[in-house]
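One structure below.
The complex appears here without one of its protein chains, the remainder shown in place.
In this document, chain identifiers A, B and C correspond to the written order of the chains, with residue numbering beginning at 1 in each.
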């Protein structure tokens, strides 16, 4: 087609997570085939998203404001959540994943990414400074009992876990707050035969 | 998150080609993390797309108008294209695929889908009536020499090819226009060992 | 080709784990292209395998006899293994997997399969009777402290685990022997975003 809005949209869709050039073009053709009212609904929803949502000033989660004037997300603002636990996750979607388990009632903190291994100043990429601030405050008033680092079980996740442990350790001396990490073992659906030694070792250690 | 614009966007993105519920949510979180100017660029491009583009009144291709007042796409309006050939394709993207081959200079016609096998009135889904109209006109003035049905090599494509052949046959009696279909054979990258008998048979028939 | 030994071999190779008809034929063509000495090495090795190996009369593991007259495999015969622990696994290969972890020094017991869900008499398929006999003996002499059921984290594995627990429970009343199962959690390489609620719940419970 070549031209203006078409090419712009291809460019924008290529930046969407998991989308390559071919699918980006399919998206634009999909939009071209949509009727006017569907397109309007889409642009309206995008505009509303910006207006209706905010980023929680405490945990960094994106949330719908629903008319309220709070700068805190529903979880951080909820008096029934257990403030003794703070779970550090990589991204918003991970919060959703843990909410589905119905077995965590503490607070969250969203890093906004994993700590890049070769980056000199990881603060540019990951929200580490506000994390330190929160941990300092919450340990000073003795509220925080446990920090759960809940990152993916891959090299980047492991590196980030180690990095954060070392970053927070000095803040936790002389406090009752301890750091924990997610348990390793067989995840649902995995067979013993195809499991790596690390996973089997963890599954054995965590037997119950 | 649960709520308004977020859920609306998930719903809309699920309708995008190849997108499931999980990726739809990732898209919305991606939008949430975008800065205001990127979002504006996106909604502007979507709005412009509608204004800047039109559907060719002859072949059905979506095209950018570029200020011109034509109702014809660049291909249909191009006096250098060979009007003796008409290639029937399923969708806009297929036009792009054939343009990349640099070996077809005729006109196109976009069906807007394949002929549904169990549908009583396929005209609801596929642009068959305007196709008949074009074929009638172009054969009357003796312009059209060849109609190439260029559909995918799968059951739906084969059914549609047969359906269109039978639909157009009565219009072509006493004309010099003939119908052809794409050649079958080994497509790039396929091995003899893993090819089905039909493909090998075609490859053998089309040897050269 | 059609005929005798060729077709027989195809039939036999189809029964090999993970081999379909096409690959079975490829195997036979591979054998056809082998020189006489390689073929002889193959048949000799198969014949020797039978003679050199035995099935451990205690745990069911297949082992190379190495001239010894023992009916016990190297593990069961090893006085340095910890006889207080018995790990129940599905198959020989699982023993190899756990040996690679270097973190288990107890004995094994090979079921020879998982307990079939719809089978009236699972003893036909799985070695449950000798398991009961061993457990009875080893608890009577107070040797056995822990039975680890180490089956895959899928429905068949879970069903088998439950079945074996109930089968052994009556034998363990008034003994100090307890039953444990493998820990669940994130296995190496899994991301939080793509983990199911069960796995995350386990990972959370097993945090450390």
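The criterion applied here is as follows: a contact is a pair of C-beta atoms (placed from the backbone, for glycine too) under 8 Å apart; a residue touches a chain by one contact, two chains touch by 3 or more.
It should be emphasised that the depicted structure is a prediction, and the values quoted were computed from it without experimental measurement.
Here the missing chain is touched by one residue of B:78, B:119, B:137 or B:198, and it is B:198. By the touch criterion stated above, the residues of subunit B touching the omitted chain are 89-91, 93-94, 97-98, 100-104, 148, 150-154, 157, 180-193, 195-208. Interface residues of subunit C with the unshown chain, by the touch rule above, are 1-6, 8-9, 12, 15-18, 23, 25-33, 36, 38-39, 41-43, 45-50, 52-53, 55, 62-64, 66, 91-93, 96, 112.
Throughout what follows, only the chains that are shown with their structure count from here on.
Taking the mean of all protein C-alpha atoms as the reference point, the chain centroid lying nearest to it belongs to A. Subunit B and subunit C have centres, each the mean of its CA atoms, that are 54 Å apart.
Averaged C-alpha coordinates give centres for subunit A and subunit C that are 39 Å from one another.
Counting partner chains per residue, subunit A has residues 91, 93 touching two or more of them.
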